[in-house]
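As you look at this complex, bear in mind that one protein chain is not there, while each of the others sits in place.
Moving on to chain A:
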Amino acid sequence: MSTGAKKRIMREYGECMSDTPPGMKITFDEQNMTEWEILLDGPEQSVYAGGHFKLKLTFPNEYPFKPPVVSFKTKIYHPNVSNDDKGSMCLGLLRPEEWKPPNKVVAVLRLIQTLLIEPNPDDAIEPSIANEYKENRKEFDKTAKDWVKRYAK
């Protein structure tokens, strides 16, 4: 990774610290600054309220010319998070063709929070969950809350 990229990550970390979105905690390791650990509280107005989710944010070598990679370490029932041990996300800003180098990590974090409040079933990674979200919201809410109790306490 180039020094420019490192400099940028450091600077972004500073920005995140001074202006951390509410309900979010960032852990940063000086030795390995390309991997951030994020603790995210489920937003109050969402079905994920009361849950604490651990996320990993990885900066690729080409950062900021390629987007950071986000994965949920805590299991979550969500149309935009893959339901496997990777817990990956791939939409909006996080797609290589959408990402622009001036985009910032803060924007990514805000995007994740927004998605917890309002999932985007039209750009889903889990079609069956997306379908349930659209067709049978009650059932979706129930399972999502259930998973929060089971995995995210």
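One rule holds in what follows: contacts are C-beta pairs under 8 Å (C-beta built on N, C-alpha and C of every residue); 3 or more make two chains touch, one makes a residue touch a chain; residues count from 1.
As a convention for this text, contacts and distances are computed from a predicted model.
Chemist: Consult the UniProt record of the chain that does not appear here and report its protein name from "AP-3 complex subunit delta", "RNA-binding protein 48", "RBR-type E3 ubiquitin transferase" or "Ribosomal RNA-processing protein 41".
Modeler: The correct option from "AP-3 complex subunit delta", "RNA-binding protein 48", "RBR-type E3 ubiquitin transferase" or "Ribosomal RNA-processing protein 41" is "RBR-type E3 ubiquitin transferase", the UniProt name of the unshown chain.
Chemist: Taking the full complex into account, find the residue in A:R11, A:K25 or A:R150 that is in contact with the omitted chain.
Modeler: A:R11
Chemist: Touching the absent chain: which residues on chain A qualify?
Modeler: 4-5, 7-8, 11, 62, 64-66, 96-97, 100-103
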